[in-house]
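A single protein chain has been removed from this complex, and every other one stays in its place.
Lettered A, B and C in written order, each chain numbered from 1.
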Amino acid sequence: MWWKSLFGIYMVLIILGAFLYAPVAKGLGETTRILFFHVPCAWIATLAFLVSAVYSILYLRKQKMIHDLKASSAAQIGLVFTILATITGSIWAKQIWHSYWNWDPRESSIFILLLIYAAYFALRSAVDEQNQKARLSAVYSIIAFVTVPFLIFVVPRIVESLHPDPLINPRGKVDMDSRMSTVFFGSFVGFTALFFWMLYLKIQIARLSQFKFKPGD
Amino acid sequence: MKVLISMMQTVVDTVSNAMGSSQLDQTSSSDIYVVLTITLIVWCGLFFYLVYLDRQVKKVKDRVEIKEN
Amino acid sequence: MGKNAFMWATKSLIIFQKDVQLEFRTRFAINAIVLFAITTLTAISFSIGPARLETTILSALLWIILFFSAMSGLSHIFVREEEQQTADTLRLVTTPLSIFLGKWLFNVVLLFALEIIIVPLYFILMNTSQSAGNNFLLFLLLLFWGSLGLATVSTIIAAIISQASARGALFAVLAFPISLPVLISSIHGTRLALEGNTFSECLPDLQILIAFFVVILTVSILTFEFIWKSN
Partner (left out) sequence: MFKIKASGVTKKFNERSVFKNIHFEISSGQSLAITGHNGSGKTTLVRIISGLMSPSEGSVKFYKNDNAIEPENVHSFIGLVGPYLQLYHNLTALENLTFFSKIRGLGANRSRILELMALMGLKGRELDYVKNYSSGMLQRLKYVFALLHEPEILLVDEPTSNLDEAGSAIVYNILKRQKESKILIVATNNPEESRIGQKRIHVGD
């Protein structure tokens, strides 16, 4: 129980660090602060997708419902973080490029991930029988998972093919000095721990809700 | 648990008035503390909700374990 | 491996033959796919009138028409089996592998048949300038590998939705994110080809299309068995 409060304090320090300790990147002013929250969200979105795909493979191999339960829980959390990453991303884009969305490669890949999650849950809601739902969504998440690496090569081409003159992209690779990167990676670790804690809770709640409790006990 | 909250409160206050007093004139920089406190509040809310859930889950799990074996 | 490799190859051919025979009787899939493509094409060319489009828009439009035509016609092959409850009979008769390959082959041939009709019509109706520059052979190569990828994705997703109850728009919703690598690379490649770039400039797109096709076909073969076995 104590390590949870330790984690609580750790995250407070990260937030303090993000706002007070870390310097701002040149040319971006205070908006760089969002970096410490936007990028971990995007990372968790991908991590959750990976976790979900791994549990899907386990489900197909072992046909145990618990794996499907874990896969869908991870996907649900992943969806939340994908939405968060998309919103924070477009707010930041608004500050820097004065437009909420212009298919910058990073924005497009997060958006495609959002499409995959949306399709995954659309499929889950279209199937009513439990085992079939588990089986079909497991297969879909594996196929989607295989497609993602291709997107890394392919997505930069969207910008070229849609509006050939390359967009001015000051953000590029933000060069971080040591103070900034410590807070940045601290935030990464913090968010990953947060994700696994939320995943643990979600799985327990889902498992427990399968038991039928008589009103008495 | 109560002790924890008060401790965090003091951390925030000391930090903000330490920085605030020296830079009161630059209004733009004082805004950053507004964002900071909001973020802290959001985080504390989320954190306590997770702890609350954690305790509830533990309670229900123990009850289920008792019934199962 | 030699003997049964030959065996499931012949079996998938037999299934392919049966599906072609069935298709000629009902002509359901071929009608859906060709009519959709033609109506979309005429609608577009009618609306742009004599204007001459930029190659970017031109290549993007072509692939969007191909994608949505695939979405309107390539799911019948599996959905029809489930709807007429002949899927169980098929399950009884042979292994999932030969079923998938037979159906996959049918979708590939169907998509190529569509392209033979639509692609020439597209270039005529969109009054593209027949400038000597554009590298037509390269375009055909891109078209070939792109359609193979698209047909494979459509087949495996059709298999998935044939087992789901609410079908409707689910096919396009599920297939779109998975086909994005094909769509983006082929649109980008087609643009380069139509602008007369040389083969080497288009090579990266072509490589992605080929790699994607190989990967998605392998994954589909491995996972089809789990889709097909109803439990």
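By definition in this document, a contact is a pair of C-beta atoms (placed from the backbone, for glycine too) under 8 Å apart; a residue touches a chain by one contact, two chains touch by 3 or more.
In this text the structure is predicted, and so the values were computed from the model without any measurement.
**Student:** Report, in label order, the displayed chains that the undisplayed chain touches.
**Tutor:** Contacts of the omitted chain with visible chains: A, C.
**Student:** If the hidden chain were put back, which of C:I57, C:V93, C:I116 or C:V214 would touch it?
**Tutor:** From the options C:I57, C:V93, C:I116 or C:V214, the contact with the absent chain belongs to C:V93.
**Student:** Tell me which stretches of chain C touch the chain missing from the display.
**Tutor:** Its contact residues with the unshown chain are 7, 11, 14-15, 17-18, 21-22, 25-26, 84-86, 88-89, 91-95, 229-231.
**Student:** Tell me which stretches of chain A touch the chain missing from the display.
**Tutor:** Given the touch definition above, chain A has residues 63, 129-131 touching the missing chain.
Heads up, the rule we're going with is that only the chains that are shown with their structure count from here on.
**Student:** Taking each chain's centre as the mean of its CA atoms, how far is chain A from chain C in angstrom?
**Tutor:** 31
**Student:** CA centre of chain B versus CA centre of chain C: separation in Å?
**Tutor:** So the centroids are 53 Å from each other.
**Student:** What is the distance, in whole Å, between the centres of chain A and chain B, each centre taken as the mean of its C-alpha atoms?
**Tutor:** That gives a centre separation of 23 Å.
**Student:** Which parts of chain B, given as residue numbers and ranges, touch two or more other chains?
**Tutor:** none
**Student:** Which residues belonging to chain A are in contact with no fewer than two other chains?
**Tutor:** none
**Student:** Can you list the chain A residues touching chain C in their complex?
**Tutor:** On the chain A side, the touching residues are 60, 112, 115-116, 118-119, 122-123, 125-128, 131-132, 135-136, 138-140, 142-144, 146-147, 150-151, 153-155, 157-158, 160-162, 164.
**Student:** With touch defined as at the start, can you tell me which chain B residues reach chain A in the complex?
**Tutor:** 1, 4, 8, 11, 15, 19, 28, 32-33, 35-36, 39-40, 43-44, 47, 50-51, 53-54, 57, 60-61, 63-64, 67
**Student:** Going by the contact rule at the top, pick out the chain A residues touching chain B in the complex.
**Tutor:** Against chain B, chain A makes touches at 4-5, 8-9, 11-12, 15-16, 18-20, 30, 33, 197-198, 201, 204-205, 208, 211, 217.
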